[in-house]
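To start, I am sharing the structure in question, which I have written as structure tokens.
The complex appears here minus one protein chain, its other protein chains still in place.
And then subunit A:
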Amino acid sequence: MTFLDYAPAPESASILDLKPEYGLFIDGAFVDGTGGTFATISPATEKHITTVQSASEADVDRAVRAARRAYDTVWSRMSGADRGKYLFRIARLVQERARELAVAESLDNGKPIRESRDVDVPLVAAWFFYYAGWADKLEHAGLGSAPRALGVAGQVIPWNFPLLMLAWKIAPALAAGNTVVLKPAETTPLTALLFAEILQQADLPPGVVNIVTGAGDTGSALVTHPGIDKVAFTGSTAVGRAIAKQVAGSSKRLTLELGGKAANIVFDDAPVDQAVEGIVNGIFFNQGHVCCAGSRLLVQENVHDEVIEKLKRRMETLRVGDPLDKNTDIGAINSAAQLERIRSLSEIGEREGAERWSPACELPENGFWFAPTIFTGVDTSHRIARDEIFGPVLSVLTFRTPAEAVAKANNTPYGLSAGIWSDKGSKILAIANDLRAGVVWANTFNKFDPSSPFGGFKESGYGREGGRHGLAAYLAASGGASTVQTEQAATPRKKGTRK
């Protein structure tokens, strides 16, 4: 055994005390639904974890009515300071049960424990702490002296950051005074159900948060329910578009956080070693299941070879395997369906003439796995340069001048994020101004903070999450009726028009 064959260092799943079956969390209790059950499995082993309910239309209705009742009788009448107390309590409980939540997340989602432990769960706590502080200061949110909650929020979240997306949705909604019905993704309901236990521990009044598990039908029942005042969705652009149609013509407010095909732009004056780290973090973090992933590397032609050589060397040290092993860098692909999509787009990339490369790595037999992959020689017309792959697959393109970098970076229907690597501050600021993307990272990538707004341009969606802007998605300005507020008003004006 060589030193680099680190001995297994698995985090034990025995810390979890899972029930064999979970009900729907409605009105403060786990209840049986009427839509049947389904299993959630570990994508790393395909082993059964637990059984959960599929919420029917009637179950969703029950949850929405519970949320409405809680809004009318308790939550809307409670002072901001008291709402804040509950949020602080939730944040502390998340910290106390951090290890357990991290293990559950890695088990159910397939992401490496290093990430769930060091990124996901700490950010979840940070999100609740941050919005807890806002609960009694809403008059300073820039929405007039007495902004009002919207009512009941219906929230549908994806499988890539199950607990973190839950926090992004629930924390600002509760701080602003709304009650919530949330549907976690079909393949990753586990941490939402553990979170429901945390809400019980925190003694949150029944009905303030309801969690209904299920697939697309459950989500559809939720967003179309007439008792919902606000819909918040994070997920694919196709589903987001369908939801926008479903709520069109209703009084519901809508925020969408959808796909992306972010450009990570590396200039020839970049700090090369850190840029390579940033490229790796940009596309291989969370197996590339990140809507803001830096999936298009735009590298200046004169440093292309050096950057790619260093990138390949670095990729050879990535450890793919057991998500619960503390030394794993890349875990399992979340589902068979996602794996199939990644495979098929990668095959298309090869057929289109791009050069495919992966480091030698042994993939486990069971479960869903995909080796980290880069495509060089990609052209802007290739599908792997245009379609969101949502996997550990990087498309490498080149550019010669800053103007060309901007043109290529913006040449996408998406606009969620971008990265710029250069040692020259003035260049970073100038390029950032011209990029049509909601988040632009400079000399870093995939960094999140509850105080920083996050959201997209174009087909990446509308509305912002995080920061003061994230509150605006759950508040009506004082004096204004919530029904005439449009979400676009809360979105920063489109950049990049001065060219």
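Methods note: a residue touches a chain if its C-beta (ideal position, glycine included) is under 8 Å from a C-beta of that chain, and two chains touch if they have at least 3 such contacts; residues count from 1.
As a convention for this text, contacts and distances are computed from a predicted model.
For the chain of the complex excluded from view, the name given in UniProt is "Deoxyribose-phosphate aldolase" [choices: "PTS mannose/fructose/sorbose transporter subunit IIC", "Deoxyribose-phosphate aldolase", "Thiosulfate oxidation carrier complex protein SoxZ" or "2-oxo-3-hexenedioate decarboxylase"].
In the complete complex, the hidden chain is touched by one of A:Q274, A:T380 or A:S478, namely A:Q274. By the touch criterion stated above, the residues of subunit A touching the omitted chain are 1-9, 114, 118, 269-275, 277-278, 309, 317, 326-327, 423, 443-444.
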